[in-house]
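What you see is the complex with one protein chain gone and the rest in place.
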Amino acid sequence: TEWNVSVWGKRRAFTEHIHKLAELVEEKTNGEFTMNISYGGLSKNTDNLDGISIGAFEMAQFCAGYHPDKNRAITVLELPFMGVNTLAEETAVSHAVYAHPAVAEEMANWNARMLMTSPMPQYNLVGTGEPRDTLESFDGMRVRATGGLGEAFKAVGAVPTSVTSSEAYQAMESGVVDTVAFAQHAHLSFGTINEADWWTANLNPGTVNCPVVVNIDAYDMLSDEEREALESSIPEAIDYYLSNYGELLQRWDSVLEEKGVTKVMVSDAELEKFAEVANPIHTAWIEEMTAQGLPGQELYDLVNSTLEDTRASN
Amino acid sequence: MDPIEIGLGVTGALLVMVVLGMRVAFAAGLAGLIGLVWIFWDRFDYAPDRFGRALTIAIKTAGQVPHSKVSSQALSLIPTFILIGFLAYYAGLTRALFEAAKRWIAWLPGGLAVSTVFATAGFAAVSGASVATAAVFARIAIPEMLKIGYDKRFAAGVVAAGGTLASLIPPSAILVIYAIIVEQDVGKLLLAGFLPGLFSAIVYALLIVGLALTIKGFGPPVTGFTWRQRFESLPPALPIVAVVVIIICFVYNPFGGDAWGTPTEGGAIGAFIVFCMAVFRGMRWPELKDALLETAKLSIMIFTIIWGVLIYVRFLGFADLPSAFSDWITSLHYPPLLILVCILLAYAVLGMFMDAIGMLLLTLPVVYPAIMALNGGEFVSAEESAFGMSGPMCAVWFGILVVKMAEFCLITPPIGLNCFVVAGVRPDLSVQDVFRGVIPFFVADAVTIALLVAFPAIVLWLPSLA
């Protein structure tokens, strides 16, 4: 069996688990089951679910926030201030939500089946000028943040501004935005860190959720041995991803130092205020999903309970 | 069958369709579609009962491309740049520029021809398309050159060659297209075109001065303008400067401090200023409607090639042809610079028979990865690279080289479109006359390209500041 895998951009920390998975699967099946990982050659990133649904390729990565209406159920994972702090927690809540029947059903509309997540750290801000570490200081701030994050910043008076991720650096340099919310690896690869004066170390407003899915028909056509090889490799691939991203995070502090970027710590009191302001966004999300016949409350509670369980087991 | 063999087969079929006169956009789209069907059916081992399935997947895959590839903010620069050119014409900027250039520099040997070159360069700063620039200046500059005794063939050659500057000096539709195909920063590429464009203009001017000094009976210098007359010629041409400054400020602020916005915004603001001028000069709805229809026509033509070719490129992605080609190029045991020169020469030959945009769209998906691999990959540092520049800088440098090649092709026989346009404007000139007149500029272009290859700094200096 040979699978085509559609991802985008360049090979980076964000896609390492897919490469690891391909490697493990090939090894376990003695080269019977291989994966061709294509960066943008097979589809545009926002069309990856379409490609899976057509059957053009067998596996793909996408991000929920690129097209919320395609994947309403998992947007719960992109709500602001859900309180996720580590990549391990992010992995646990993602996989719990992916296993929910409502998610499986929505994905089945695309002939897709959830395989694993691509855990992303919290999208912290880099910014120019004076550090912003209170809610008042966010007032009038032009921030590049999309989806639920954008709404959270809007709730405290900031102005979410649309630029594409590849234009983010230029937008910051030109003052189109004062701040950009990204995960660390994206601050590095899109160069926003080079323009920054400060970085919020603990604002942790939320993140994006980017699953890896497989085409259901292709999955069903695997031999038992191949399917076993695939499923059994997932934990190892995720572990590899986590340790690889962990190294990047360790380097992060020295990058900050090297570029002369101040690490801003927001006080707990301010964080609490921010989370409170963002609360109505949660309620609104639950109402909207329920109105559309999705188990909004159930999914929302599932995230919280999984988070508690994960912390308890550590 | 090997996907790469399928890739080569379909590419051959595409060339046949193009040579037979099928519209390039649709030939590429159809070749891509056929290739996709072939690839998917191949994956089903050519089982007859699964042909229908392969066909469905292929058609649905191809059917995504027009919408998803065209819906891009970066591509929105193309219609904007085209609109600026049409509006600038109505705003009377063309004649104003030529008049100013004449009063200021026509005292040089071969002065009127030199003025023409710099006026086309100035117009290039508001026009994104070469052919339109040549057509406009053929009407304005050739009569004046003939009046004072220039050889008519040479006068035509100056205009045909000067027109090509429009695609190097920003704004340039073709540079935007390059940036999109290779997924590089549009702003950096536009900035990078500025100096090579100016450089080309200077090489043209030096050539003209040289010819004027050596050939007897060449057009005489035009003297006798007072300083008052000179300064009076400036205000009507000033808006061009304003537009240029604004576009540059939006890409990279030369005055220090923040740039004013993104290139997309800069292009649009530039168009808006020229629009206001055109309204001030008497443009009303009938003329505006005309300009909008012309803009639409040219934009649609370009976009149709873009999505058509991108269907073919999507097929190439499934066939994995680009990476196979770049593996082959990097395995060759020739010096990288020699390979680069061979590729540029291949463009010169191809460009004799093809349209510039079609040529770039068809070849770049395969050639660009090969060039990048040759230099040492996307992430290579300047020290470890073959051409002595980092990956992103190599992308910029190669882009300017390729666009300069494409411009060169606009004046080479047998299908040098600029020459046809100039001959079309002047009933007293045959196409052969224009081709003969433009010959000296081949030499100038060859020199320019050689210098850009030898001294990449001419290209890379400005973008490296930004």
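Order of writing sets the chain letters: A and B. Residues in each chain are counted from 1.
One rule holds for everything that comes next: a contact is a pair of C-beta atoms (placed from the backbone, for glycine too) under 8 Å apart; a residue touches a chain by one contact, two chains touch by 3 or more.
Throughout what follows, contacts and distances are computed from a predicted model.
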Choices "Alpha-D-ribose 1-methylphosphonate 5-phosphate C-P lyase", "TRAP transporter small permease protein", "ATP synthase F0 subunit C" or "Acetyl-coenzyme A carboxylase carboxyl transferase subunit beta" - which one is the UniProt name of the chain not shown: "TRAP transporter small permease protein"
Among the chains presented, those that the missing one touches: A, B
Touching the absent chain when the full complex is considered, from B:Ile6, B:Val24 or B:Ala406: B:Val24
Option touching the unshown chain, where B:Ile39, B:Ile181 or B:Ile305 are the choices: B:Ile305
Footprint left on subunit A by the chain that the document does not show: 46, 50, 53, 65-70, 140, 142, 146-147, 150, 159-164, 176, 292
Chain not shown, touching residues in subunit B: 17-27, 29-30, 33, 59-64, 66-68, 70-73, 75-76, 79-80, 82-83, 89-90, 131, 135-136, 138-139, 260-261, 264-265, 267-269, 271-272, 275, 287, 289-293, 295-297, 299-301, 303-307, 353-355, 357-358, 414-415, 417, 420-425, 427, 431
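We adopt the following convention: only the chains that are shown with their structure count from here on.
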Residue ranges of subunit B touching subunit A (in the complex, touch as defined): 40, 53, 56-57, 60-61, 64, 68-69, 73, 183, 185, 187, 250, 253, 258-263, 314, 316-318, 320, 322, 378
Footprint of subunit B on subunit A - complex, ascending: 4, 10, 36, 38, 40-44, 46-47, 50-51, 54-56, 163-164, 166-167, 170-171, 173-176
